[in-house]
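Questions regarding the structure given below will be posed in turn.
The other protein chains are all here in position, but one chain of the complex has been omitted.
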Amino acid sequence: MSTGGQNGIEAKSAPGDAATLRAPSFPVSHLGFLALSIVAVFLAATMPFDGYVLNILMQAATYAIAVFGLSVVLGLCGQINLAQAAFFGFGAYAVGIGTADYHVSFWLCLALGMVVALGAGAMLGLTTLKLGGHYLAMVTISFQQIVTLVMTNAISFTHGPDGVSHIERPSILSSQQAYLAFCVAALAFVGYLVWQLPQSRLGRAMRAVRDNELAAGVAGIDVYRTKVYAFAICALLGALGGGLFAGGFAYISPDQFSFAESIIFLTMALLGGIASPIGSVIGTGFLILIPEWLRFLKSIPGLYLALYGLAVILIVLFMPDGIWGFISSIIDRFRAKPAPQAAGDLVLQPGQRGGETVLEVNGLAKHFGGLKAVDGVDIAVRRASVHALIGPNGSGKTTILNVLSGIYGATAGTIRLDGADITRAPTHIRSIAGLGRTFQNIRLFRTMTALENVVIGAERRGNELVDGSAQALEKRALAALAFVGLKGREQELITSFSYGHQRLIEIARALAANPVLLLLDEPAAGLNSSEKLELHALLKRIAAQGLTILIIDHDMTLVSEAASHITVLNFGKRIADGESVGVLNHPDVISAYLGSDD
Amino acid sequence: MDLVLQLLFTGIGIGAVYALVALGFVLIFRATNVVNFAQGEFSMVAAFLMVVFAVDLGWPYWAAFLVSLAGMAILGVIFNLGVYYPLRHRTYLPVIISTIGASILMANLTLALYGPQPQVLQGWFETQGIQLGPVFLDSQYLLIIATTCVLVAFQYWFFEHTMLGKKLQATSQDKEMASLLGIPVVGMIMLTFVYSAILGGIAGILVAPILFVSIQMGSTIALKAFAATIIGGFGDVAGAIIGGLALGIIETFGAAYVSVPYKDGFAFLMLVLFLAFRPQGIFGERVAEKA
Partner (left out) sequence: MTLTRRQFGAGIAAGVALETISTRSFAQGATIKIGMVVPVTGPAAESGKYALNGAKLAQDAVNKAGGVLGKPIELVVEDDLTTNPGAVLAFSKLAAQQDIVAFLGSIRSTQVHAMAPDILKTAKPVMFGGTDVALTKLGNPWLFRFRPNDSYSAKVISAYGAETLGKKKWAIIHSTDAFGSGGAKALTASLEALKITPVLDQGYPNQSQDFTPVVLAIKQSGADIIGSYFTFENDIAIFARQLRQLGVNIAWVGSPSITVATAVKLAGPALYGTYGVADFAEESSPEAKAYSKLYRDTYKVNPDNYSSWTYDAITVLSMAMNTAKSTEPEKIRQAIIATKNHKGVEGTYNFDANGDGLHGYNIVRNENGNIVFDKHIDFES
């Protein structure tokens, strides 16, 4: 994407995410949810519905469960899945074939279908290792098509296009109404879990991946595994919905699980608002009801599906966060801002496993085709020092940082952090080993609050200063924000901060993780002079706590004041290395910066 | 051997259809980094326009052809203004969804306006084809193969050797930079949509005599063409052609020697294999994201 867009879905303010981490208010809303669910189940069980309404409700309830799955993979994790109908079909066929042909218990079939879908979903997730965006969309479409072909053609097993009839369901749920009540209960239960997911560690990781994959990796999140989990959960919920659907309608056939249905699932998720299970329910309800309401347009074939297509475009254009996103943004406007929370002091306690040298880089090279961006560079960063890496534009500084943090693989050479060899380790493993970094062009999780961003930093595995409880994480994040001077603005969304403050939040995120080594990629770039002074002071405060820093910057005042040791690069090679003052007066360095006379 | 030759011809003919539609995909992708899921519907709409002008109104074939393509140009403008332009600053996902919406809208609006009956559209030639030894060469497929070659050559020349083409390329690579250089980016993108609608239209009008004119005609081809685009490496003209031809041939031989019912599966299986082992396609290069 050329417009600087990240992988994943944009969301100006992800609704449902907003309530994150306001822990004390939870019992009220949770009790409310429970009460609402009980009322819904009770109504489903007792209202005298006719067959038509029952069918509609049954369809809506089972579809909504599958749409929850999409709200996880698409809404939370920002990955597209155009095969949800196939997963829905897995559940439905497991229940269908299992109960009708093999007379296995409904529950066992349902579980089996979910397990199969889970496996298939995880497999689909595995392809995300290499692919994103359109490619992923295409893989899921292919998967969908192949599943449909098998359902249609493996006649001896699936009954082919005839479909499976006489699907059974548990005898205690034999009445339509009892079964509907059960589906609504399942919907409520799954809805609760999906509602709570964004506030969990996994949910936060998914949102981080959605907002900024690179930053997520650098913050210690296993991006790849997070995506696989998201796909697996999505598939699991799809199969659950499908299994319940099969039990409800007693007949299934391949055309109910086609690509067109996947599109409908996707539209349902989008219409309601992908970031919230409430949105999923609203979207599903609408898209099942709208064609029903519009049946009066039947005199002209195609007209109402045309309107449906038009509605999809209009929603995307004018209601990007869906119906629920639209409503909740209005509600949010009237919601009182939470009071600022008290923050303690930030403690940085970098571990002391290795020796005197925290980072040891030997013969590091990175070649892009014929271009030798970095060519045999050695760097040794001493513990508790501030080490600067400087060089003119194109000298390979940022490339080195990217190789150090695992965004690029090294062509040759070794990297040892705190005694451990991390040359081949993936990004998040380096983070776990104690590497923290910031980016020249700030990479924050833009749909989250400042506090949430920093919490993600704090929950780095390997951070021994927090025990992983929500309170401990929050406490540490608050302390880190206070440390960089942003006390009182914890609950604001990233987008409401100035550029300079966003940079501070990024540093706070790295600090909250309690890293062994902090890489700062041009922290002064784009800052005004007073912000630069603040940055100087901050660096001093960090250094005073004994944290080792490797800094890249153009600002010579900053570098010469802050750094005790400087490495100079030019054309991918090290041209000078040593104590600051000596290096800055080195003739090669001067000619590299000012140009030589020859 | 006769069998193989006949299959080969058919495979190339079908592959050329995929390639033609794939060209439209590639074009829009190069200009906007967006995959247009409504590309197939361009073909369908053009074929229906032909039926209206050439069959219902009885105009001469060439006049109907030109007017239909003019209609496609207008559709391209409307499509750009309504479906892409308002979303140009957002990520790919909303755009994908909006083009999916547009595809549903176009298909069903055509259904509402014209009714569900499949229609017959005569081909350019009176004769059905040429018997060349044991192989029958369908005249319409010959025309499609020829048109594809011409359009590919044109597109190559256009992008590599004309100023307009280069401006279009610059626009696709870096919109900000292009506009700094004084290239009217908005106009360039508009032009891309117009050309790609016309391209889709030509494909639709050419296959109509073979597949007949129906509401569903576009979507089936488009899905395969899309697969071809990926196999060839997204955004690569030569790749789309090779991908399309490869797909057509594999599908035809797969149907003949492996299984007819699973025919459509070959395309998707090939696609998955490509995506798993060579996601950059035959020609494409992987571009790593910059930190």
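A and B label the chains in the order they appear, each numbered from 1.
Note that in this section contacts are C-beta pairs under 8 Å (C-beta built on N, C-alpha and C of every residue); 3 or more make two chains touch, one makes a residue touch a chain.
A quick note: this is a predicted structure, and the numbers were derived from the prediction, not measured.
Shown chains touched by the hidden one, complex as a whole: A, B. Interface note for the absent chain: among A:Ser253, A:Ser328 or A:Ser395, the touching residue is A:Ser253. Note on the undisplayed chain: of the listed residues B:Leu57, B:Ile78, B:Val120 or B:Leu273, the one touching it is B:Val120. Checked against the full complex, the candidates B:Val95, B:Ile145 or B:Ala255 give a single residue touching the omitted chain, namely B:Ala255. Contact between chain B and the unshown chain involves residues 3, 6-7, 10, 14, 17, 108, 111, 115-118, 120, 128-129, 136, 138, 210-212, 214-216, 220-221, 252, 255-256, 260-261, 263-264. Listed for chain A, the residues touching the missing chain in the whole complex are 50-56, 59, 149, 152-153, 155, 160-163, 165, 249-251, 253, 255-256, 291-292, 295, 298-299, 301-302, 304-305.
By definition in this document, only the chains that are shown with their structure count from here on.
Each chain gets one centre point, the mean of its Cα atoms, and the points for chain A and chain B are 34 Å apart.
The touching residues of chain B, counted against chain A in their complex, run 33, 35, 82-83, 86-87, 89-94, 96-98, 100-112, 115-116, 173-175, 215, 223, 226-227, 230, 234, 261-262, 264-265, 268-269, 271-272, 275-276, 279, 288-289, 291. Residues 1-3, 5-6, 8-10, 74, 78, 80, 127, 130-131, 133-135, 137-139, 141-143, 145-146, 149, 152-153, 214, 263, 266-267, 270, 300-306, 308-313, 316-317, 320, 398, 401-402, 405, 407-408, 439 of chain A are the ones that touch chain B when the two sit in their complex.
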